[in-house]
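A short worksheet on the structure shown next.
All protein chains of the complex are present and in place, except for one that has been dropped.
Naming follows writing order (A, B, C, D and E), and every chain is counted from residue 1.
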Amino acid sequence: MKLVTGVIQPHRLDDVKSALEAAGVRGMTVSEASGYGRQRGHTEVYRGAEYTVDLIPKVRIEVLVASEDAASVTEVIVAAAQTGKIGDGKVWTVPVDDVARVRTGEHGVDAL
Amino acid sequence: MKLVTGVIQPHRLDDVKSALEAAGVRGMTVSEASGYGRQRGHTEVYRGAEYTVDLIPKVRIEVLVASEDAASVTEVIVAAAQTGKIGDGKVWTVPVDDVARVRTGEHGVDAL
Amino acid sequence: MKLVTGVIQPHRLDDVKSALEAAGVRGMTVSEASGYGRQRGHTEVYRGAEYTVDLIPKVRIEVLVASEDAASVTEVIVAAAQTGKIGDGKVWTVPVDDVARVRTGEHGVDAL
Amino acid sequence: MAELDSGLTAWMLVSASLVLLMTPGLALFYGGMVRGKAVLNMMMMSFGAMGVVGIVYVLWGWSMSYGNESVGGLFANPFEQFGLGGGGVFDESGEAIISDGLPLIVDVGFQATFAIITVALISGALAERVKFSTWLVFAVLWVTFAFFPMAHMVWGGGLLSGDGPFAGIAEPVDFAGGTVVHINAGVAALVLVLIIGKRKGFGREPMRPHNLPFVMLGAALLWFGWFGFNAGSAYGADGVAGLAWVNTSTAASAAIIGWLITEKIRDGHATSLGAASGIVAGLVAVTPAAGSLSPVGAILLGLVAGALCALAVGLKFKFGYDDSLDVVGVHLVGGLVGTIMIGFLATDGGLFYGGGFNLTVVQIIIAAVAILISGVVTLIIGLALKATMGWRVSDDAEVGGIDLAVHGEAAYESLGGARKTTEVKA
Amino acid sequence: MAELDSGLTAWMLVSASLVLLMTPGLALFYGGMVRGKAVLNMMMMSFGAMGVVGIVYVLWGWSMSYGNESVGGLFANPFEQFGLGGGGVFDESGEAIISDGLPLIVDVGFQATFAIITVALISGALAERVKFSTWLVFAVLWVTFAFFPMAHMVWGGGLLSGDGPFAGIAEPVDFAGGTVVHINAGVAALVLVLIIGKRKGFGREPMRPHNLPFVMLGAALLWFGWFGFNAGSAYGADGVAGLAWVNTSTAASAAIIGWLITEKIRDGHATSLGAASGIVAGLVAVTPAAGSLSPVGAILLGLVAGALCALAVGLKFKFGYDDSLDVVGVHLVGGLVGTIMIGFLATDGGLFYGGGFNLTVVQIIIAAVAILISGVVTLIIGLALKATMGWRVSDDAEVGGIDLAVHGEAAYESLGGARKTTEVKA
Partner (left out) sequence: MAELDSGLTAWMLVSASLVLLMTPGLALFYGGMVRGKAVLNMMMMSFGAMGVVGIVYVLWGWSMSYGNESVGGLFANPFEQFGLGGGGVFDESGEAIISDGLPLIVDVGFQATFAIITVALISGALAERVKFSTWLVFAVLWVTFAFFPMAHMVWGGGLLSGDGPFAGIAEPVDFAGGTVVHINAGVAALVLVLIIGKRKGFGREPMRPHNLPFVMLGAALLWFGWFGFNAGSAYGADGVAGLAWVNTSTAASAAIIGWLITEKIRDGHATSLGAASGIVAGLVAVTPAAGSLSPVGAILLGLVAGALCALAVGLKFKFGYDDSLDVVGVHLVGGLVGTIMIGFLATDGGLFYGGGFNLTVVQIIIAAVAILISGVVTLIIGLALKATMGWRVSDDAEVGGIDLAVHGEAAYESLGGARKTTEVKA
């Protein structure tokens, strides 16, 4: 099995979620993150002091998949999250030794 | 070494933490997450507009362990987090090349 | 490729970020976390009831790197995050099968 | 009477203070309802109105509303008492002129707060997407061409007052601003959203309130301030003020229940947003009527206003206009409910009290004329600004968050990682 | 005297407004203290009370409290002045009747706000676990059978007043509601938590306040509003009101210090929750005593109340009852401290001022009778509701968060991912 992780623009989350559902993915875990990269940060001003904030809000999506689905799930996320602007994010895949479903104690692909 | 990650119901966190302590685990990292899966989301209502919120609050636990402990730690988490209801979450294991302890610069199992 | 993850003290983030920039790392993803470990938690008091809070605020940094850079990036993080006090955190490395850049759809080291 | 009534003056000083507090209350009420990336901009529209309207009122607002030189019953000469000069508020020796026991300068303060809140009310329709500069210019133009004239027409002895042409049917009643404030602002909101258009993602993306306790606190401050608004409009520390006070509070109570019952039946939940909205709906509806109802009448009015506004806020989804925070559904509808139900519920002249249809008819006429005037004036100002300064911020600014883009600030602390870059220019 | 005192009337209009603001202040004070998943429900208990009690007061509350037809000194006939009719508040011509310089309709407003806040106080004991519908029904029943009668007994010339049977010992003192409001609500809270039971996880799971700045702001609004509560209860804009004002503020100041010192010694920390709680404890204790103390006496009372309440809030852990937000520890204990210490500290008749024990004795009797009556009435209502509607939400709703389950809302914005599903039904 594989863990596909995507770090994307927050306003693309709904579309990515829909695309994954459409592609048959039945579960995922989402969390908030901040990204640093090529994308220029914004400037905040407080009483005349200017701050450059170079951490930009992102959303992290994690999807556990059968090994053979990793590539296609990656493509689905890339396609749905893409706006073409700098800062769109990354998707990466990590090998997984084992998955268990807490409710039942099942292991392996059945646990997905 | 392995990284065991569990995504569980927030109100099980205290019990899982106690169970891991009891099992001799001396450290872990916890963060907030939201889950999407079989569990039905709830409905929120704002001035007559109904929204289905399908991302449900979860807690993510990450535990670095020696390779041989991965299976038992997984079982400890599963056992302690289980309520038997849909939405109890997943526990998965990923291989780890190396761990370093920041304070000392130690590497490997000593760094856990 | 590798994913180097560091869990560090929040007030070291700025220094770690600078050190990574200086070491040529051009991107990273940061998120909030809470850590449990050797570091003693603090005590909170509410109307005479004392609570021991053993989850301590931390920051998680994730850096995707080419495999050969994993060790050096780890050392950069360790060096910059170190205060020498208990609770400084961990840095670990996980193998990565593939990385994609969302904006362009590029894969592999080019996507970093 | 030229003698000072210190009790009355004390009450009017307090009332003015209470009404001033309503605008930040509104800022919180509105601010809590938008998404976290737009709360500062939302609040700044109210605070900006406190800035420009507060200045303008002293300069020409008072003169245009209550000056002695009426122009066809539509507005008064702005230059006559410009800057509170001209001998209208202070006599030659600089002493405050007292009228009916009250120094007129206190009345200036009281009236200024009405102008501020009315402008601020409109901003609820414009959430998350409007240029701050355009908003400030709009505030000045609209208060000048729509609010001051309406105040003159209704309260300054003009067209819609007891001295106007319709008073022959029956004496029109607007105790504290059903037409001047709520219908006026509600119509302006409707016209503006049609000109400006919807937020990106309206009707598709969820746009949930980011902080409901703020909304509830805001509604509570509005309720508190409304005692000055309504009971202060009695211009007396007496039984009429007492009646207005009780009617105001009772109508708000009843409207909470009216709204919650409606939602519970329709959606299965009684929400906190509903309770807060119900408060405002009840207060809006009782505004023109506070001096004319019995307290039991106020219960009835509150229940009806709560229920009808709860239904009306859904219209924007039906018709697809993005009146973001329901200025139309609450202020226009609530203002109409109150203005028209006076015709039925007024203990003096209302239909239910044997007064016939005349009062109802005149109230409907008044409301209709107000809608017409406010609509036309707002349309002209809105289109002119669209053609010149433009109303909308860029799409990127809107999606990324107007607070950062326009004000250079984020409302709440987030993950560290900021770097101070520029030396401060002092 | 039937002549209007406009200064007094102004002050009472303000006082009523201030006391009305206390209930949202309380909502914030309580709302900040619960967990984030239950803040809306917590606030809605106060806002719901503002809805139903506000209506009920006009209908039969005033008549039951201050009507002319007392039933055995326990309560007055609710139908005599039902809906403020019956010629008690308005004369035949509809004019407000003036009594001692004040239009009675202003007093109606003032008194209504006391009824609202008293009911809302009880909700602190019921945090995070109670059906909203049951709460609203309870509010109506309890205000009718426990509050209006107590107001009648103490202030309306009934059993516990200067006209009652105990007045022979000494004239009992309850300046602004030590028995009627605080002991009454505190006892009701204690009885209800025993009927309803604890939150899941009480005493095991941590239940930390989710937003302490809200708690502090809430306490501040309570302090501000309490000036109307206490100084307004002087029914005069005069030296007595001034003394009550200074005593109120001073007692609150002293109770902050009393509470903080107690905590610092016991726990090693002076907390913000302690400061906020100390404010409330001091205000509660000075409520019955505000007109009878010297300002130095108010310092003493505040210090004692702060310290004792700081100790009392721990009792619930000792005895295992989940008085979630310490209504018993603060309002019952604080109310008793104030009511009884009057016997010592009253400059007119207090033990320390050579007045002997009589005043202390009568104050204890008054308090004891109030506890008994309030306890029995609440027990009956509480059990009846348990048997019929039921008090508790489901375990899942409680664990998952009552805001979502009952009100269909989340207090704060969280990660996106919502989808609009249903067409809005307007």
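Simple rule for what comes next: a contact is a pair of C-beta atoms (placed from the backbone, for glycine too) under 8 Å apart; a residue touches a chain by one contact, two chains touch by 3 or more.
On a predicted model such as this, the values are computed, not experimentally measured, just so you know.
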In the intact complex, which of the presented chains make contact with the chain not displayed? A, B, C, D, E
Write down which of E:Ser133, E:Ser272 or E:Ser414 is the residue touching the left-out chain. E:Ser272
In the full complex, which of E:Met216, E:Leu325, E:Leu359 or E:Val377 touches the chain missing from this view? E:Met216
Touch with the missing chain holds, among B:Lys2, B:Lys17, B:Arg47 or B:Arg101, for B:Lys17
Missing-chain contacts on subunit A, rising order, are 44-51
Interface with the undisplayed chain - residues on subunit D: 4-11, 13-14, 16-17, 20-21, 23-24, 27-28, 31, 39-40, 43-44, 47-48, 50-55, 58-59, 83-84, 94-96, 98, 103, 105-106, 108-109, 112-113, 132, 211, 214, 237, 406-413, 416, 418-420, 423-426
By the contact criterion defined above, which parts of subunit B meet the unshown chain? Give residue numbers in ascending order. 10-11, 13-14, 17, 30-32, 59
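Note that only the chains that are shown with their structure count from here on.
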Using C-alpha centroids, which chain lies at the maximum separation from subunit A? E
Of C-E and C-D, whichever chain pair has more C-beta contact pairs: C-E
Quick check for you: after a Cα superposition of subunit A on subunit B, what is the rotation angle, between 0 and 180°, in steps of 5? 120
Subunit B-subunit E separation of Cα centroids, rounded to whole Å: 45
On a C-alpha centroid basis, what's the spacing between subunit B and subunit D, in Å? 51
What are the residues of subunit E that contact at least two other chains? 408-410, 415-420, 424-426
Two or more other chains are touched by the subunit A residues 11, 14, 17, 30-32, 34, 36, 54-55, 94-95
Edges wherever two chains touch, nodes for the chains themselves; is that graph a line, a ring, a star, complete, or other here? complete
